[in-house]
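Shown here: the complex without one of its protein chains, the others still in place.
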Amino acid sequence: MSFAEPGFDTGDDNPYDLLAEDHDGGHRWAFGTGFADPLEGVDTSVPDGLDPGALVRFCLALGDDALIYSHRLQQWVARLPELEEETAVANIALDLLGQARMLLARAGGIVGQTEDQLAFFREEKEFRNVRLAEHADADFAELVVRLLLFSTWRLALFESLAGSESRPGAADPVLAAIAAKGVNELAYHRDYAASWVVRLGDGTPLSHAKAQAALDTLWPPAGELFRPDPDALAAVDRDAFDAVLDTVLGTAGLDRPAAAPLAAVAGRAGRDGVHTEAMGYILAELQSIARAHPEATW
Amino acid sequence: MTMTSDQDLEAHFEDTIARDRRIEPRDWMPERYRATMIRQIAQHAHSEIIGMQPEGNWITRAPSLRRKAILLAKVQDEAGHGMYLYSAAETLGADRGDLTGKLITSRQKYSSIFNYPTLSYADVGVIGWLVDGAAICNQVPLCRSSYGPYARAMIRICKEESFHQRQGYELLLTMMRGTQAQRDMVQDATDRFWWPSLMMFGPPDDASPNTEQSMRWGVKRHTNDDLRQRFVDMTVPQAEKLGVTLPDPDLRWNEERGHFDFGAVDWDEFKAVVSGNGPCNAQRLARRKAAHEDGAWVREAALAHAAKHDDRQRKSGEEERFLLTPEATHD
Partner (left out) sequence: MTDQSWPLYEVFLRGKRGLNHVHVGSLHAADAEMALRHARDLYTRRNEGVSIWVVKASDITASSPDEKDPFFKPSGDKVYRHPTFYDIPADVPHM
């Protein structure tokens, strides 16, 4: 009953043999080695002169953004408009989960906690994600508009952290490496979202209305991405962000909202552990099984 | 060039099958063969898509980030398998939207196993072990289906599913070596999924009217009972290695036959589930229907945009591409 059965000949013209080749170090396959230890083989000592506390808090911020964002995308499984979108969105969710794992492992390695301890056993007020990541997309328009805003910002940030030939990246080489890996993924996410925002904006009158409504809803929480963060080791240039957005929105025929960023709560917001009412439900779902079996290994 | 007679075409078709060669999309084939193939491939595709739901329900609650990633990748694979299969069906003249319509209105079926609920994280492992295990038993012979596109899609699907089965089994091994609560969870999941897994092979041979014709045409290569027996023989030692008890007091090795004897399947439950009264039938279809119907405005928008885009390109004579990130366009 296996492929070693005598006489089992797949033929020499089977293109699927090519597809079974290992790509990307097995990262994307369920059976690949990339799932075992996110920072396997990487030197994880903290460089001299770097404040470990700030590095931890920054990695948690970016890691939590990705973890919670991926959670919302996972909730779209088997609910998307077409099967091809199922594969695309699952891919994006898997990429963000992978980034979350590496970032949480980086932070965890410094404070002596595992990625799972951080993900499943922290309290809500210890999570540092922006409120935009928690938003439940009301429809496909919100899914792609939110992804456009988030991935445009995150790509710019990761490009900055990864550095280039002309500009040094993050002082922490592990963070720089994580960012470098993430840049290709985020470019893909941003292009996926942008293509869809254009299709919806310049599609039917109904899709245009939904896309504009999504933009109006999501503009205020997106503002939080630009709140000053004292622990941030890099920042995104607002003008550059707006330039990308304007290109997409212009092609889509959508209007950039003028709404102000979402207000804070007594001066505190997502990065300070003060979230929306949705966060409690997200964590209840995410953490429940792990917490029900605190001593278990999975 | 004289037109070949239908008789000659049919003889050539039968000869191709007899020599164990493949029928390809543009070959002549009896209408009955084409219709049977479309139905079989489509129902297989529907099973992959509906199968995303019972496992997909546990992604957000996975108890470790590694398990979450593995499960998400698995469910993504299932979407991919569905697409390969719909593509194979389309080579026979079917239309995917039409097939989806038949699924949603219950004119075509999907594997009855997915009408059972997943109630704990151990179910994820048991589905990998038993359900994917049974599917592999069913599917490896299909890699030699007489219809070329189906056989080729099955080769890739089987490779991926054997990894899924191993992942599921590995999760169960980890749990069985863990806490008592984890072990109880695995036993409980096994108790609920064992008999439904046996039902995946379909009714007993003496109650399966289409088997003979299907076997003559290479649509089906083994009988239901043959495959069910193979599955039991393979799985019993796996259960022993895990340390779980299979919920069948009549299960025992028969030295004479060289196979495991096993108890009677409850075919009444099978009939109830297959006819629409299973625990989750309504919910599985409702979700598929909602995704499809709620998404209609999105699909329409994409078509409308493509039409406008083609129109503009025709008028300007220039290629219009919208890309934020430059990439190679020609090769």
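First chain written, first letter: the chains are A and B, and each begins at residue 1.
Methods note: a residue touches a chain if its C-beta (ideal position, glycine included) is under 8 Å from a C-beta of that chain, and two chains touch if they have at least 3 such contacts.
The structure displayed is predicted, hence computed values, not measured ones.
Engineer: Quick check: which displayed chains does the absent chain contact?
Structural biologist: Result for the missing chain's touching partners among shown chains: A, B.
Engineer: One chain is left out of this view; which of B:Arg96, B:Arg144, B:Arg166 or B:Arg221 touches it in the full complex?
Structural biologist: Considering the complete complex, B:Arg96 is the one touching the chain left out.
Engineer: State which residues belonging to chain B touch the missing partner chain.
Structural biologist: Listed in rising order, the touching residues are 4, 8-9, 12, 24-28, 35, 39, 80, 83-84, 87-88, 90-98, 107, 149, 153, 296, 299-300, 302-303, 305-306, 309, 321-323, 331.
Engineer: For chain A, which residues lie in contact with the unshown chain of the complex?
Structural biologist: For chain A, the residues touching the absent chain are 13, 15-16, 18-19, 21, 23-24, 28-29, 82, 84, 87-88, 91, 184, 188, 191-192, 195, 199.
Definition applied: only the chains that are shown with their structure count from here on.
Engineer: Compute the distance, rounded to whole Å, between the mean C-alpha positions of chain A and chain B.
Structural biologist: 31
Engineer: Which residues of chain A touch chain B once you look at their complex with the stated criterion?
Structural biologist: 1-3, 8, 10, 14-16, 19-20, 28-31, 35-36, 71, 74-75, 77-84, 86-87, 90-91, 93-94, 97-98, 100-101, 104, 115-116, 119-120, 139-140, 187-188, 190-191, 194-195, 198-200, 202-204, 206-207, 210, 244, 247-248, 251, 285-286, 288-290, 293, 295-298
Engineer: Once bound in the complex, which stretches of chain B touch chain A?
Structural biologist: The touching residues are 49, 52-53, 56, 59-70, 72-77, 79-80, 82-83, 86, 121, 136-137, 140, 143-144, 152, 155-156, 158-159, 163-164, 166-167, 171, 174-175, 178-179, 181-182, 230, 234, 287-288, 290-292, 294-302, 304-305, 308, 322-325.
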